[in-house]
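I have a structure I would like to understand better, so I am pasting it below and will then ask my questions one at a time.
A protein chain is absent from this complex, but the other protein chains hold their places.
Note that the chains are named A, B and C in the order they appear, and that numbering of residues resets to 1 at the start of each chain.
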Amino acid sequence: MLFLLDAGQRALADTLHAMLSAADTPAAVRDWSRGDHTRGRALWSRIAEVGVFGLAVPEEYGGAGPHPVELAVAFVELGRHAVPGPLAETVAAAVLLAEPPLAERFLPGLAAGTDMATVAAPGGCALDGDAASLRLVPAPDGLCLSTAAPGPVRRSLDPARRLTALSPAGELLTPDAPYDRALTWTRLATAAQALGVGLALLDRTVTYVRQRTQFGVPVGSFQAVKHRLADAKTALEFARPLLFGAAVSLRPAEVAAAKLTACEAAYRTARTALHLHGAIGYTAEYDLSLWLSKARALRSAWGTPEECRDLVLTDGL
Amino acid sequence: MLFLLDAGQRALADTLHAMLSAADTPAAVRDWSRGDHTRGRALWSRIAEVGVFGLAVPEEYGGAGPHPVELAVAFVELGRHAVPGPLAETVAAAVLLAEPPLAERFLPGLAAGTDMATVAAPGGCALDGDAASLRLVPAPDGLCLSTAAPGPVRRSLDPARRLTALSPAGELLTPDAPYDRALTWTRLATAAQALGVGLALLDRTVTYVRQRTQFGVPVGSFQAVKHRLADAKTALEFARPLLFGAAVSLRPAEVAAAKLTACEAAYRTARTALHLHGAIGYTAEYDLSLWLSKARALRSAWGTPEECRDLVLTDGL
Amino acid sequence: MGGTGRKAAIVDLTHSPADEEFRAAARSWLAAHVPRTPLPSLETEEGFAAHRAWEAELAADRWSVVSWPERFGGRDAGLLRWLVFEEEYWAAGAPGRVGQNGVSLLAPTLFAYGTEEQRARVLPPMATGEVVWAQAWSEPEAGSDLAALTSRAVRADGGWRLRGQKTWSSRAAFADRAFGLFRSDPDAPRRHEGLTYLMFDLRAPGVTVRPIGRLDGKPAFAELFLDEVFVPDEDVIGAPGQGWRIAMSTAGDERGLTLRSPGRFLASAARLRELWRARGAPEHARARVADALIAARAYQLFTYAAASRVLDGARLGPESSMNKVFWSELDLALHETALDLLGADGELADGAWSEGYVFSLAGPVYAGTNEIQRDIVAERLLGLPKGRR
Partner (left out) sequence: MGGTGRKAAIVDLTHSPADEEFRAAARSWLAAHVPRTPLPSLETEEGFAAHRAWEAELAADRWSVVSWPERFGGRDAGLLRWLVFEEEYWAAGAPGRVGQNGVSLLAPTLFAYGTEEQRARVLPPMATGEVVWAQAWSEPEAGSDLAALTSRAVRADGGWRLRGQKTWSSRAAFADRAFGLFRSDPDAPRRHEGLTYLMFDLRAPGVTVRPIGRLDGKPAFAELFLDEVFVPDEDVIGAPGQGWRIAMSTAGDERGLTLRSPGRFLASAARLRELWRARGAPEHARARVADALIAARAYQLFTYAAASRVLDGARLGPESSMNKVFWSELDLALHETALDLLGADGELADGAWSEGYVFSLAGPVYAGTNEIQRDIVAERLLGLPKGRR
């Protein structure tokens, strides 16, 4: 029993953080929001080079996994930098396609980052169907590879999330895919991403209230401001062990609990960040918006709070 | 349309406030909690002299009512002074017994304050069965006047609320009493009492944090303290118009909404009051405790929050 | 016993027959005129024009500014009748009000401090939507702390010249004129003094409007760069140097009765209940839907009580700060509950609730942050010590 990240895991986080900090990720997000995927794809390739997409892919198919803890570590960083694209969905695809013969055909491309995948949510839209090279649709007769053009882009409250309807018309890949297992991995990735989003919002807000003055003093010296940020910090720091505990066990109820908790903490932090920034936080041109709107969208993606709670009550922690 | 208390209604409140302030009500509460009803009964008579119990009783039976608005005004003051005894239950009895021939027999005594009544809650206990001269039990075959001795006293979290089981053995008064109408009046009285409890808690806490110093300054100068009290004030002030609106309409859903809102505001204020007083608030000997524990008990008396919400959703506001 | 031996005469929530007639007239006009499909978003050029046309339609039958005197296009409706109108307006699902900055902030100021000439000149085109007003309060270094304003008004022949920068000017991307405070006497001994309340043209020489996109990208406000913008004396409201006092009375209105009428929240809460039912009345949202209905009703009755006090001769003071906190939190709770009811579809930006959600997010911040309002409640209503925050 030692519940600590090791040096290699911490190095993975540091590597991603340094790379994404240097890469002008906000510009890639803004391009992505307008449907210009060039910079986003370049970023994607660099993330793949670090091995992130291989963490859900076994070694025999070009990956290094499965390594759920490292995946969680990496996705915290992707969230912290608001990286755009169907990130959790590509993880979902790697799990859905993990059995031979599909594995041989698809996993190497996913691990290498040459393929970007999306998966239609049950009865809903698929994220970034216009950007993904693999568009998967769980249909009544099985998992389909959609070959029809994706529907028109519907905007999310997070402009970087471009949602499209997908037609199941195309190739039936398998009558039965491991949907439950895929959902668990997708939720784990989403939880990690949300935690990273929350951490970024907290960092930026702390920096802002230290320098912004009103009534002659830093805004961060008001007790009401301090306490809101202390609550955000506490919520995020208690979500973190749930995330890594869920990564270790991969039990669906634990993953659901982590997803719920990380997303709630991130959303509460977003509300605090928006409030403490005042009007500037409310503008699209200020970078804070890249994280603010993502916190809300992730909260309902791949499992609403109620769905997560139901799993906790049914399966137990 | 003029949604204001008139001079007579304000005078009623002032009269009760002055009388109860002068009467050492806390001592009566403490005696009552030990089962010594002497001072409590004396207080009860003086409240009856002001005409409070007659507000639910028509003039032909010795009352001055029905005057639900005045009743609400009066019960705010009773709550503000933590008056002990089956207050709302005596109102319930007046409504349950409002039809002849029961009215002739019972209402004059209730209006005059010579009778103190309690009513068994559905499947539950009756408040102050050991003190009440009329003990009513809604039973399957009708409303009974219990003549058996009440059960042993069970302590409530509010020591001044002495709960007893009642046996329906005794006299069957009527096969069908106006239970719904009685519940509406009882809830109205409880809502008013809760609002008064909340107002008293707020007043006492404001006084305390202005004089109590820590770290060299009044506790009330800390922004976190100010904001909690501002929230308590706001919650109570928004419960107030719901209470009087419900008194005007006597619609069950409106009364339920007022009951829920006043009780929640009072309970939140109790939590704030306890927290801001620190350890001293947590002691039985300090008078604050008289209101603190009542706020919790009233919250579930005669309609839990969920029962009240259900009525709002079913009947509409 | 005093005063209870008769039927309650004054606590009365029944509207007079005349007010009910007014309500019926409003309702039937709205039923005949409210657009069947929602107008495009007010925060787009196309939507702005459509909303301006709607104001003209309202004004043609004197429904755009019911509380104003008849000579300016109103119906002399008192406070209660205005509340009735608002209940009907929002219940009918009528469009948002593009003229709100002018009608609810500038007009009360003109009624209180303007000249009759200014009223006659400014109000009628405001009532018809012909002139839409933006507010110009904030500056980059003066958000909640309005007294820190630095934009200047410098005396010139027959008027003033403005220079400086304003920001978060709502509606300014498409509006015609703006009003705000400018520092006319930088040597005044205290920073609340020496400010002047002015109106100016957004298309005047020297004005540059840079629209700012809010979270959803729509240009809901703008930065204003002012380079020697001439303002004639006739566009000064009240005496030069008195701007702070005048603006504070307007700010009171903004927080108080006239910014957010109960009708809005009653209508939103009713829509929320419909949404909840349409989604199968899920248990997880039951309490939040009930609480929204109750809070909207509480806000309505609180407002009726406040209006009754005004009619009884009282002035509303710091209690407006409770209003501001209450409605802004209610608005947010209503919209968050709605998005939660929509589940994964809640993130779609084209949904019926999403624009309102984005708007509601700003509620706790603008018109004085809720922290400032809580400080006011604590210090001025509860008498807690001032000054430490």
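A few points about this structure:
Basically, a contact is a pair of C-beta atoms (placed from the backbone, for glycine too) under 8 Å apart; a residue touches a chain by one contact, two chains touch by 3 or more.
Keep in mind that what you see is a predicted model, and the values were worked out from it rather than measured.
The absent chain, not drawn in this view, touches the displayed chains A, B, C throughout the complex. Contact with the undisplayed chain is limited, among B:L12, B:L202 or B:L274, to B:L274. The hidden chain makes contact, of the residues B:T90, B:S156, B:T184 or B:T269, with B:S156. The set of subunit A residues touching the chain not shown comprises 1-9, 11-12, 15, 50-51, 54-55, 64, 67, 69-70, 202, 206, 209-210, 217-218, 220-223, 225-227, 229-231, 233-234, 237-242, 244-245, 247-249, 254, 257, 260-261, 305-306, 309-310, 312-313, 316-317.
Counting over the whole complex, subunit B has residues 121, 124-125, 154-159, 161, 163, 214-215, 221-225, 271, 274-275, 278-279, 282-285, 289, 292-293, 296-297, 300-301, 304-306, 309 touching the chain that is not drawn.
Interface residues of subunit C with the unshown chain, by the touch rule above, are 283-284, 286-287, 388-389.
Here is the rule we use: only the chains that are shown with their structure count from here on.
If each chain is drawn as a node and touching chains are joined, the picture has every node linked to every other. With centres defined as mean CA coordinates, subunit C is found 38 Å away from subunit A.
Each chain gets one centre point, the mean of its Cα atoms, and the points for subunit A and subunit B are 52 Å apart. The multi-chain contact residues of subunit A, meaning those touching 2 or more other chains, are 222-224. Shared contact sites, meaning residues of subunit C that touch two or more other chains, fall at 371, 374, 389.
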